[in-house]
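All protein chains but one are shown at their positions in the complex.
And now, subunit A:
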Amino acid sequence: MSACALRVFLQRAAVTRKAAHQTFSQTRAFPQCVTGSYTHSRGINTLTNSLRAEEKVTVHFLNRDGKRISVKALTGESLLDIVVNNDLDILDIGACEGTLACSTCHLIFEEAVYKKLGRISDEEMDMLDLAYGLTDTSRLGCQVCLRKDLDGMILHVPDVISDARVDSEKESSTAPPKV
């Protein structure tokens, strides 16, 4: 399967999974991107929203190799969706496919932009706490949805744990080793 087809496969799988959300644990909050505000309403999913919100907005990703990747994306999409749907060359993100079960879509925002973002849920914060290189303006990309007023924002893709660190306990003072 080509990389492109893989992206579409994963995106479709994620949408199906969001629709089947009701059978899963009640403590999980799925990303529910609603234009203009963030709610956890189960009735609305991102597919519906991307049909309604046709506005395109520019987003810049500052990749780990220092290169900037700019993309025009639809409002209502989550930042993880944007990477997946546009097949951006950002590696190793979205392991759990946007279900708040990992922290690989960790992104760092500019401070002014971060302040404009919606409320962060406990569930997102819990997973974000495990992210390597956590900052005060970090969020999980799968939980942040694109809005018109975020046009032109620059997102920093943080480094992941590399084997330059000998002892996993020393990787981050914020994240204890865990299974």
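Methods note: a contact is a pair of C-beta atoms (placed from the backbone, for glycine too) under 8 Å apart; a residue touches a chain by one contact, two chains touch by 3 or more; residues count from 1.
Throughout what follows, contacts and distances are computed from a predicted model.
According to UniProt, the chain absent from the figure is "NADPH:adrenodoxin oxidoreductase, mitochondrial", selected among "Sorting nexin", "Pyruvate dehydrogenase E1 component subunit alpha", "NADPH:adrenodoxin oxidoreductase, mitochondrial" or "Cytoplasmic dynein 2 intermediate chain 2". When the whole complex is considered, the residue among A:96, A:113 or A:154 that touches the unshown chain is A:96.
Residue positions on subunit A in contact with the hidden chain: 1-3, 6, 9-10, 13, 17, 23-28, 87, 89-97, 99-104, 122-123, 125-127, 129-130, 134, 160-163, 168-169, 173-179, in rising order.
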